[in-house]
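Certain chains of the assembly are absent from this excerpt, and the rest are unmoved.
As written, the chains take the letters A and B, and residue 1 is the first residue of each chain.
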Amino acid sequence: IGEIRRFLRDDNPVKVSRSLKENAYKINKARDSLTKELGREPNLQEISEAIDLPVEEIISSLEAVQLPTSIHETLYQ
Amino acid sequence: MDKIVRNQIKLEFISIPENVGLARITIAALASQLDLTLNDLEEIKVATSEAVSNAIIHGYRNKPAGIVKLIGSLYEDSIVIEVIDEGVGIADIPQAMQPAFTTDPERMGLGFVFMQSFMDEVKVESEINNGTRVILTKKLEGAGIQKAVS
């Protein structure tokens, strides 16, 4: 069991927050270029294929760069 | 004729601000089972955030002891999101939904405006001291159910 873990784990210290932000940057770039190319908003599937990132990762990544919502106005000012 | 539910989830969480993002991401994951644009997805996320933050800020007056319930239902051509709290309730619903109306002078009173502009239908049920239920519907014509995401 310990071996599976060692095999799969490359002890990469990258933090989740950083990798999500990098993905979000790629997603937004792909969104812009696909919008020009297709002449319409791309759907999630098209973006996923263009940058080879599962839809699941796209959802998590977009959240990482979410604009502050109104809840911040009262709670974090 | 009743519509066929394709998928249904229920999420319950304690009323702390961290969970606004969590609720938003869960609903986004559900919505992404339909074939949507990022625009549609963002609109659904903003509307969900506004309803969930209202439950936390107004319903439970920012106290972390409350439970917020979120029910998401996916139909062939629409998504329905219910946000339920058992908080203070709303005295006058039509007034609360007016643009710029707020009971908190530090806020802008635009939450319901966002919900109404981003969703096709916004229904509010509320009873003083019993809580509030907001039902948000967005039609996603031609979206079609996608193949399994997992």
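Going forward, contacts are C-beta pairs under 8 Å (C-beta built on N, C-alpha and C of every residue); 3 or more make two chains touch, one makes a residue touch a chain.
Computed from a predicted structure; not experimentally measured.
Chain composition of the whole assembly in this file works out to A x1, B x2.
By definition in this document, only the chains that are shown with their structure count from here on.
Between the Cα centres of chain A and chain B there is a gap of 23 Å. The touching residues of chain B, counted against chain A in their complex, run 17, 20-21, 24-25, 28-29, 32, 35-39, 41, 45-46, 49-50, 53, 56-57, 62, 104, 106-108, 110-111, 146, 149. For chain A in complex with chain B, the touching residues are 27, 31, 41-45, 47, 54-56, 59-60, 62-63, 66, 69-77.
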